[in-house]
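Note that one protein chain is taken out, while the other chains of the complex remain in position.
On to subunit A.
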Amino acid sequence: MTALLPPKARAASPAPSKRPRRAAGRHGSGLSRLGVQALLWVYAALAFGPLVLVLIGSFRPNADILREPVGLPDSLNFDNYARAWETASLSTYFVNSLTITVASVALCVTVSAMAAYALSRWRFRGRALLAALFISGLMIPAKLGLLPVFYMFQSWGLIDNRIGLVLLYAASGIPFSVFVIMGFMRGMPDELEEAARLDGCDEGRMFVSVVLPVMRPALAVATVFQFAPTWNDFFYPLVLMRSDDKYTVPVGLTRFFGEYAADRATLFAGLVIALVPLAVVFALATKHIISGLTAGMSK
């Protein structure tokens, strides 16, 4: 894993190759180009099709689905959604997940940004060791420490407590966030900070009013990449949460799937509800997602 280029630099890098592309890149005949296009559309259908099937199913009455598994809904009716949201108490799980996710992402990105800034701009004894400690977390399967966490939480009264989950998620997101933000800072010139320093800013003020705005692209990547796994996580709440009204969406869904096993329509609607926040994040942040996935690839 090498340095992460700031998105601007990466966006600029493919540009020089644009001109020769026409000449060199496309030496297939028109026919083979058409074939490639067709293959790409086929895979797009494979990637998207299952989600479409779920979406369509969520609008059909259950009896229809059992009679005819593939088919279009007669009308746009939201009965299934109402049932999943109210009766199956997905609303409770949804609010829990949203609160926990937002709080833990905010906590994680804040402490990571501070640490990453200190590690990339200040020199002090133990700096390299500390950076290595954070980054090595990328390779550590943190879930294997769950049992000790369980007993630790038990003695602090954090079992079946949403705050416990927030702290745990924030902690487990630190390695990736620190990695991304440090990589970003490495590529940023420090002139602004120096000017601020000459103007008499102290470290705290400079961080808040100069550094944070500059860091925004990296903070966005860290946020998106922390949001999805936290929203999606299943293992921690499965073990640490006890009461039904504190479940998050994934754990709630396992209960829901047991209870409504025969009611496909409600299950489909529940799955769609669980996917909505991620669809929103995806729509808002595709660019950041792509740059985050390729973080560390550019040399």
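By definition in this document, contacts are C-beta pairs under 8 Å (C-beta built on N, C-alpha and C of every residue); 3 or more make two chains touch, one makes a residue touch a chain; residues count from 1.
One rule holds for everything that comes next: contacts and distances are computed from a predicted model.
**Student:** So which of "ChsH2 C-terminal OB-fold domain-containing protein", "L-serine dehydratase", "NADH-quinone oxidoreductase subunit H" or "ABC transporter permease" is the UniProt name of the chain that got left out?
**Tutor:** "ABC transporter permease"
**Student:** Pick out which of A:111, A:159 or A:192 touches the chain that's been left out of the picture.
**Tutor:** Of all options in A:111, A:159 or A:192, contact with the hidden chain holds for A:111.
**Student:** In the complete assembly, which of A:90, A:196 or A:228 touches the absent chain?
**Tutor:** A:228
**Student:** Of the residues in subunit A, which ones touch the absent chain?
**Tutor:** 1, 13-14, 17, 20-21, 24-28, 33, 36-37, 39-40, 43-44, 46-48, 50-51, 53-54, 57, 65-66, 68-70, 107, 110-112, 114-115, 117-119, 121-124, 130, 133-134, 137, 139-149, 151-152, 167-168, 170-172, 174-175, 178, 190, 194, 203-204, 207, 228, 231-235, 239, 250, 253-254, 257, 264, 267-268, 271, 274-275, 278, 281-282, 286, 289-290, 293-294, 296-299
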